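Shown here: the complex without one of its protein chains, the others still in place.
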Amino acid sequence: MKVIFILDYIGVFVFAMSGILTASNKKMDFFGGYIIAFVTALGGGTLRDLLLNIEIGWILHTEYIYIAIAGATFALLFKKAFKYFSRTLFIFDTIGISMFTILGVQKALSMELPVIVAIMLGVITATFGGVIRDILSTEIPLIFRKEIYATACIAGAILYVILHQFQVAESLNMILSGCLIIGIRTIAVVKKLRLPLLNGNI
Amino acid sequence: MKVIFILDYIGVFVFAMSGILTASNKKMDFFGGYIIAFVTALGGGTLRDLLLNIEIGWILHTEYIYIAIAGATFALLFKKAFKYFSRTLFIFDTIGISMFTILGVQKALSMELPVIVAIMLGVITATFGGVIRDILSTEIPLIFRKEIYATACIAGAILYVILHQFQVAESLNMILSGCLIIGIRTIAVVKKLRLPLLNGNI
Partner (left out) sequence: MKVIFILDYIGVFVFAMSGILTASNKKMDFFGGYIIAFVTALGGGTLRDLLLNIEIGWILHTEYIYIAIAGATFALLFKKAFKYFSRTLFIFDTIGISMFTILGVQKALSMELPVIVAIMLGVITATFGGVIRDILSTEIPLIFRKEIYATACIAGAILYVILHQFQVAESLNMILSGCLIIGIRTIAVVKKLRLPLLNGNI
């Protein structure tokens, strides 16, 4: 369980960074930025916990709130050190979705929910925070843009579930599935891969 | 209870079609389209179940997930057969809201909640999926546009509650209330009826 918490903490920290940097690009004010950071970091997990009808993570464990605040503050303080803003945002975002996908899948599997539900909850945990961030920033959600985003989460979630079925050790499974998500998304962005658009010839 | 499930399945199927066709019009990518389909089909019911504090439908009954995927895939495959895109979207949307309104009202009444709550939950079940779909597609939600939309749901929900009070058989009640919703909306669109705008002289 310990590793799960640490990964969750890292995910919250980097998603809070991603949130406040987005808000900063949008010239929002101070508290507006912290709210976007909070929503980005904890929105996906909050929805997952609501859907699972379990107590909300950050209400039960208030350290999540402080970690989100810390992540946002850290990003603000060292903002100037990030030379390539959009690239930095991309890296944080990618690490974040890989952590959150795996955590969502794990939580659902630990409650012995069906595999398809576990995959969906993984994807929801990973993507929903970013979707709310984008909606609040009046951006078209990143998830629907040309980058391969949800696809990476779905692939990672499916790999995790398969390796789990074959009883691969949890920590190894996390590393493999996490790397798959980060790998797919990075390759997709570097190579400018796209999924076929829906109005094309499918 | 059986009929309820079948109607719910139909509603999910057609709302998934409506969702992915909207995404297709927006030139979203493959998985983005499926996510919009899923949210459109299951978002309203998910909110209803959250508000009622009962287990989420598609977590308990995973067939909902597969039906949403099937509906979206069906719409993609036979897209070219739909000559009049916007009309097709309209028909699916209208059938969907009529199913979902009635199901939301029924669920609330079966939990012996007050009539006003049942009406509200019917309208929420019917309209919320579409509202999220439109927000995610950065459209002004259809519900607030000139077509008579929520109005039809409210009328159908009220009729259902009244007939329920007079102990009309459930299946007959469903047909009558469902037809009222479909009828009001169809007439409104065909005749280009509008509700008075709020800045006019009311």
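A and B are the chain letters, set down in written order, and residue numbers restart from 1 in every chain.
Just so we're on the same page, a residue touches a chain if its C-beta (ideal position, glycine included) is under 8 Å from a C-beta of that chain, and two chains touch if they have at least 3 such contacts.
Given the structure is predicted, the values throughout are model-derived calculations rather than measurements.
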item: Selected from A:Gly11, A:Gly33, A:Gly71 or A:Gly104 as touching the chain missing from the view; value: A:Gly33
item: Residue touching the undisplayed chain, where the options are B:Ile135, B:Leu163 or B:Leu176; value: B:Ile135
item: Selected from A:Leu7, A:Ile20, A:Val131 or A:Ala152 as touching the chain missing from the view; value: A:Ile20
item: Identified contact with the non-displayed chain, of B:Ile69, B:Ile91, B:Leu113 or B:Val189; value: B:Leu113
item: Absent-chain interface as seen on subunit B, which is shown; value: 50-53, 113-114, 116-117, 120, 123, 127, 131, 135, 140-141, 143-144, 146, 150-151, 154, 194-199, 202
item: Touch residues of subunit A, complete complex, unshown partner; value: 20, 23-33, 35-36, 38, 46, 50, 53, 55-56, 58-59, 62, 65-66, 76, 135-136, 138
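Criterion: only the chains that are shown with their structure count from here on.
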item: Centroid spacing, where centroids are CA-atom means, of subunit A and subunit B in whole angstrom; value: 30
